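Every protein chain except one is present and positioned as in the full complex.
Order as written gives the chain letters A and B; numbering starts at 1 within each chain.
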Amino acid sequence: MSFPWAEHYTPKHPVMQWMDEKLPLPRLVYNAVGAGYPVPRNLNYFWNFGVLAGLALMIQIVTGVIMAMHYGANDLVAFATVEQTMRDVNSGWLMRYAHANGASFFFIVVYLHIFRGLFYGSYKAPREMVWLLGLVIFLLMMATAFMGYVLPWGQMSYWGAKVITGLFGAIPVVGEPIQTWLLGGFAPGNASLNRFFSLHFLLPFVIAGVIILHIWALHIPGSSNPTGVEVKGPQDTVPFHPYYTAKDGFGAGVFLILFSIMLFYAPNYLGHPDNYIEANPLSTPAHIVPEWYFWPFYAILRAFTVDFFFVPAKLLGVLAMFASILLLFFLPWLDNSPVRSGNYRPTFKKFFWILVADVLILGYCGGAPAEEPYVMISQVAAAYYFAHFLIVLPLIARFEKPLPLPGSITESVLNRYNIKGEEDALPGMGADPQPSTAG
Amino acid sequence: MVRIGAFFVGLFFAGWLLISFLFGAAAYVSDPPQPTVEHEFHKAPKHVSFSFDGPFGRYDRQQLQRGFQVFKEVCSACHSLKFVAFRDLEALGYNEAEVKAIAKQWAIKTPDVDPKTGEMTGRDPVPADHFPKPFANNVAAAAANNNAIPPDLSLMTKARHHGSAYVYSLITGYQPQPAELLREFPDAKTPEGLHYNPYFANLNLAMAPPLTADGQVTYGDGTKPTVDQMAKDVAAFLTWTAEPKLENRRRAGLATIVFLLIATGLAYMAYQNIWAGKKTAA
Partner (left out) sequence: MRRRDFINIAAVSFAGMGAVAVVVPLIDQMNPSADVLALASTEVDLSAIQPGQAIKTTFRSQPLFVRHLTPKEIAEADKVDVATLRDPQTLEERTVDGKKQWLITMGVCTHLGCVPLGAGEGENRGEYGGYFCPCHGSSYDTAARIRKGPAPKNLEVPEFKFTSDTAILVG
């Protein structure tokens, strides 16, 4: 593992010693998320979201496997079996609502995780591979979520499937055959439903596999931290267990409270009423929208309204939507500023917050009907999105004057508390900001 | 290399988006979007309060029974309730025998096969059966209803925004088409056979006003059956059919959240304990 001062796994009990010789799984866990993994001591709450994303995936897999026990992947009965789960299966409503809202919470947590990575420059060398694998997970999540939304076979399921597979139809020449191939027919039907179910069941396990790679790649350089200054010695780190297991335990509690409030008191708030109407190929809902976590990308898709010479606007929109995600794969090389953390990059910081506002605006427009002024707003917002990553970030990296970095993680921690201590000390008490540990 | 390539890709996308924006803005100015009749005259559901509002609200069993009576005597002639079974009515406060009697006396029969001839026939529903549909299929439903298929009502209050208030507003919202609507949109006159209703998405509804007079239903519990009361009761009943587990959900939620608050409080104290001293000491 990464640091020479990491604690070593030494099983004491004979059974654990035997286990360590035959299958050193406890050793692996110890070194991955136990006392054997030294972690920067200054991580803030934004570093909770990786573990929370893992928790969200577990909730999805458990509730999903249970949903599959009661679900009939057939276009004639799919809607009815989901309703039966809600009404007749013991605790079925709990499983269904937990699964549906769990998807939203998974995305909330992952978006905050990405936000953390973007602000603190976690994607930069030597952690490019962690970033790239994270993006692979994100793409797999999007595919899984999309296919999962089709399964209840409501109106939004059906028309969502039709619209999203229709994107592939925009590709010249091969587009329509690809769309037909994806659906196994000329419109969403039983064949589409069955394959989406099969893949929806498979992909979460693929995600779990890529998460293992993501964590593995993270353990090579070790975790990043809010200063962006690399670990210099043992004084900069604490063992993952018990320090961060305790913090993550608290974080998980807060996450579960928020999740429970949603799940038990507003379970349909994030869903769309039209999905409680059974799929009807002869009647399109007035206003087709994907789930909220796709809204920014959906806004980019719809922002292209003018053909570019021989390239139709529809194709441009599709290309731009995919490009908006794929460009993130190049981020470690687009932003080549040697300073990682946004806290020491004044110009970057301003543009970063513009980007956050920009994505929120895109999201709002993506959920709104395809009317003016939303289309015009999303055009400007989408233009900034592309400009930010592809033009602004490389330029900032070139011209920005970063603030002086702290000498080490420990120095930054001590400075923070010293400054605070001085403020507190003004009345002349020399107060310790932490509760006393004596006794 | 990557940055130069990115610069041009970025320039292309951002540039073309801004050009699209200019086209759009020009069109917006020269040819501003016309207001539609739905935009101007569609109304959000009325404000109406129910016993199940709010995080601790519960169903009023008496009201659900009255609503069920309205459904039975009025709505069920045309609308199905296919995801609900007679046995589910026990949740409304009926006992087993009453449910059995309700099922047996239901006006619509459950489709069955004659065991001797194999022909399609009907039998009295039993509690295990779901509510039988009033029409054999969509073609029959459309044929009997001026080409409009009466939707299934099981999930209606979840299939519309603010569904409970929507059902109430729709039933009580029939009115003559406003004169200013016809002045502003002369082409939007309600077609023959449809009914103007500002709470319906496209303003013209095939369903004739279902509740037309006070006393259309005679309540057993002495509640005065005004149109308003009946509409409210049936909206409550349809809220229950869409979300029969609402009370279980809220109860389980309260227990879960109380537990989590305590557990999270303890987790926070444990976290502070473990970190005590670590944050400041070198």
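Worth a mention:
As a convention for this text, contacts are C-beta pairs under 8 Å (C-beta built on N, C-alpha and C of every residue); 3 or more make two chains touch, one makes a residue touch a chain.
Bear in mind that the values here come from a model prediction, so they are computed numbers and not experimental data.
Considering A:Thr10, A:Asn44 or A:Ser91, the position touching the chain not shown turns out to be A:Ser91 (whole complex). Only one residue in the set B:Lys46, B:Arg87, B:His162 or B:Arg251 touches the chain that does not appear here, and it is B:Arg87. Although one chain is not drawn, its touching partners on subunit B can still be listed: residues 85, 87, 127-128, 259-260, 262-263, 266-267, 269-270, 273-274, 276.
Within the entire complex, the positions of subunit A that touch the omitted partner chain are 62, 66, 69-70, 84, 87-92, 94-95, 249.
The rule is short, and it goes like this: only the chains that are shown with their structure count from here on.
Contacts from subunit A toward subunit B in the complex involve residues 41, 80, 83-84, 86-87, 93-94, 97, 235, 238, 242-243, 246-247, 249-250, 252-254, 256-257, 260-261, 263-265, 267-268, 273-274, 276-278, 286, 303-306, 308, 313, 316, 320, 323, 327, 330, 333-334, 336, 371-373, 375-376, 379-380, 382-384, 386-387, 389-391, 394, 410, 413-414, 417, 432-435, 437. Across the complex, subunit B meets subunit A through its residues 2-3, 6-7, 9-11, 13-21, 23-25, 28, 33, 55, 83-84, 88, 151-152, 154-155, 158-161, 163, 201, 242, 244-245, 248-250, 252-254, 256-257, 260-261, 263-264, 267-268, 270-280, 282.
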